[in-house]
Structure formats: C-alpha cells, structure tokens
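Every protein chain except one is present and positioned as in the full complex.
This part shows chain A:
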Amino acid sequence: MTGGYFEIQNISGGYGSGRVVRDVSISIARGEVVCLLGRNGVGKSTLAKLACGFLRPMSGAVQLAGVEITGKRPSENLTLGLTYCPQERVVFDDLTVAENLSLMRTDRRLDEFEPYFRAFPRLSERRGQYAGTLSGGEKKLLSFVRGLSEGSAMMVIDEPTEGVQFENVVRMAELMLAQKEAGASFLVVEQNLTLVDRVADRIVIMDHGEVALSAAASELDRQQILAHLTV
C-alpha cells in the first residue's frame, strides 16, 4: 500500500469494552475530502474519536503523513497537523466568542479571522458574547471557524452543519474547498447532503460499525446514498 496522507488502518474500538467500530480502514489522500455517512449510531463519531486520539483503539493503527499517531493525545496530534472538531459541546460556553478563537494564540488580535467574520457576520457581531449564549448552529459555525483557522493539513469534522442555515452551509463548503485547494485533507462526518454534494471527493458509508460502501462521489447519485441512510 503506497499510503494516503491520513491512514486509518483496521481500526476497532469503542467505549469501555464495547466494540462500536469494527475493522474500519479509510485512506485519505492530500487534498482529498472524504465524507463519512451513515445512520445514527453506526459508529461514525466513535471512528472519528478513535482516529484523533480521544479514544484508544483496541486494535488497528492511525498514520498521519507517514507517522504513526495511534494512542497519541489529541493535543499532541494537533501539533502534528491533525485538527478535530467534535459533534457535541463544540465550543467553550464560559468563554466569549473572541476568547474561543484567540485562546491558543499568543496575542488576542482577531485580524486573521476577518475573512471568516466576513463569511459569517453573525459571529463577528457576537464576538463579545459568551459562546454559551449562541444558538446551536452558531456554535457549530464558531467551532468550524476555530478548526479551519488552525490551518492543519488534516481536519476531522464531526457533523459541522447540524442546525446551520442553508446559506451558511454553502459558505462552509466554499471555505473548505479553498483550504482543499491549498492542499488540506478532510474527513467529514455528515448527514447533510447539501454539504456533501459540494465538497465530497469520496463517500464512505458506515453501517453496524463497518464500512458498507466506499466510492467516488461522482459514481454515486443521491438516490443510492439516501437508500443507505434511510431504512
């Protein structure tokens, strides 16, 4: 195997002794966007956590740019260029929007976030507010901006569009594609086909903790995808 940029190899694992994900392998090339689809509870989020170091896999390995990162802590993975945006509790509720963004910066200037603020003026208006007061969709936008602004070569995003308005989903897609042009790779856990249609190079569908289907996005039409998501 020549190996992609981000390699999930035969990963199994879950919470405690429960095995939620079984022997899943996904290889993502540089500048590739892979969308991970599947019904609720099939192990998509668990796979994302296993891949990013939030859960320790029972077996299997994860590689980033040829470096083995299995079992490394998320904070360490970030320094290696792996960003993760969680599905739940996506922002720091006790911090302001501005603090959420500048938390890990040495200064508190928000200049470099201006392009994002232009895309999502709502966030800019609320930069002085506590993030806990934002709506679910606004929190997702804040989390998305935080993740994207880290400029990592590999991003794992769990359900970025939950509760986000249509026009903002379109803007998220545009921002992702711009980052992809610059060489970034994405693994996006998603239910929303608005985003998937716009960004996916490849679609992986999971069922019962395993990969049920993996195909180029161009080879699948909506009907085929929906057939897997409903039932």
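As a working rule, a residue touches a chain if its C-beta (ideal position, glycine included) is under 8 Å from a C-beta of that chain, and two chains touch if they have at least 3 such contacts; residues count from 1.
Going forward, contacts and distances are computed from a predicted model.
Looking at the choices "Branched-chain amino acid ABC transporter permease", "2-oxoglutarate oxidoreductase subunit KorA", "Amidohydrolase" or "Malonate decarboxylase subunit alpha", the name in the UniProt record of the chain not drawn here is "Branched-chain amino acid ABC transporter permease".
Among the residues A:E68, A:D94 or A:E174, only A:D94 touches the chain that is left out of the figure. If you put the hidden chain back, the residue from A:Y84, A:F120 or A:F186 that touches it is A:Y84. By the touch rule set out above, chain A reaches the unshown chain at residues 52, 54, 73-75, 78-79, 83-86, 89-95, 99, 102-106, 108, 130, 146.
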